[in-house]
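Only one protein chain is missing from this complex, and each of the others stays in its spot.
On to chain A.
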Amino acid sequence: MSPFLDVKDLKIHFPTDDGLVRSVDGVTFSLERGKTLGIVGESGSGKSVTSLGILGLHKGRGANISGEIWLDGEELVGASQEHVRGLRGKKMAMIFQDPLSAMHPFYTVGDQIIEAYRIHNKVSKAVAKKHAIDMLGRVGIPEPGRRVDSYPHEFSGGMRQRAMIAMALSCDPELLIADEPTTALDVTVQAQILDLMRDLQREFDSALIIITHDLGVVAELSDDILVMYGGKCIEYGSADDIFYRPEHPYTWGLLGSMPRLDREPTERLLPIKGSPPSLINVPPGCAFHPRCPYAERTGDKARTVAPALAETEGGHLVRCHMSPAERRALWENEIKPALETP
């Protein structure tokens, strides 16, 4: 049986006056119901464009989209805009980073949930409102009967994000995409929202894609993790693969850049040199080579040949010129000890 969501070699390119922007350049992954995929990357790595692409929100906007997106046996890249619109909200839904700008300031929170619900369900306004109140209650908003008539600005940041989640879940979507759902929130509220998303996913048995730059958030929720760099997937594997057996130098760099509360503080962080590439001007060969401390090991290849995404073992995919044995030796002997010793 094919997986619930299957994305194959997805490419989303935007022609601009300055040249072709390869925002997403060959991303492949699959996801089952009830499972969570974390997409990690820095700004401009193409993670948000990927998610909007799955929802079909780049259609008709001058983007060149190729590849395949199979959702529950249906292909979406070639599907009509009308058809994808029918799926959006019902079969797949999205939680955005900033709920204040993602919600309409002139309509009450309730009206916005009711509108989304009535588009996909032929019910009366009263029934839809009851449903909206029910949803607000389920995401933990106190006094949902009263708050349903509040405007977004009357909610606090955490409440607004809860309302967004209620809206996204109102039609019981099977695929939920959350783009930096907690980045704008305080830590204690973030913990509440992460707990809520975990509980709701269990309840609805939906497939969840969580997009974030925070490796901590990813580790809390994900079964599988996809690391993106310069529009490409550079490492893809289970959460265990990425956190305990990472093989790409960029993933090592991310882990070394991050101060951690669960370990003794290290004397210095081990950042990646340089900055992420512009997507108009992605370096030739391996996009990471100008920042990679091991680029010299593979000689000219790093600058001239783009490495392929290859399996090392058990579904763990890495895009790197170094051999799996060399990468594992580096991780065990150099990187891992440096990350752990204070």
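Couple of notes before you dig in:
Just so we're on the same page, a residue touches a chain if its C-beta (ideal position, glycine included) is under 8 Å from a C-beta of that chain, and two chains touch if they have at least 3 such contacts; residues count from 1.
Convention: contacts and distances are computed from a predicted model.
Per UniProt, the protein behind the absent chain is "Dipeptide ABC transporter ATP-binding protein"; the candidates were "Phosphate transport system permease protein", "Chemotaxis protein CheA", "Dipeptide ABC transporter ATP-binding protein" or "PadR family transcriptional regulator". The missing chain, though absent from the display, is touched by one residue of A:A191, A:I280 or A:A329; that residue is A:A191. Contact with the chain not shown here comes from a single listed residue; of A:L215, A:M228 or A:I335, that residue is A:L215. Only one of A:G53, A:P99, A:P144 or A:G158 touches the absent chain when the whole complex is considered: A:G158. Touch with the chain omitted from the figure is made, among A:T16, A:S257 or A:N281, by A:S257. For chain A, the residues touching the chain absent from view are 42-43, 156-159, 186-192, 194-195, 213-220, 222, 239-240, 243-244, 253-262, 265-266, 268-273, 275-276.
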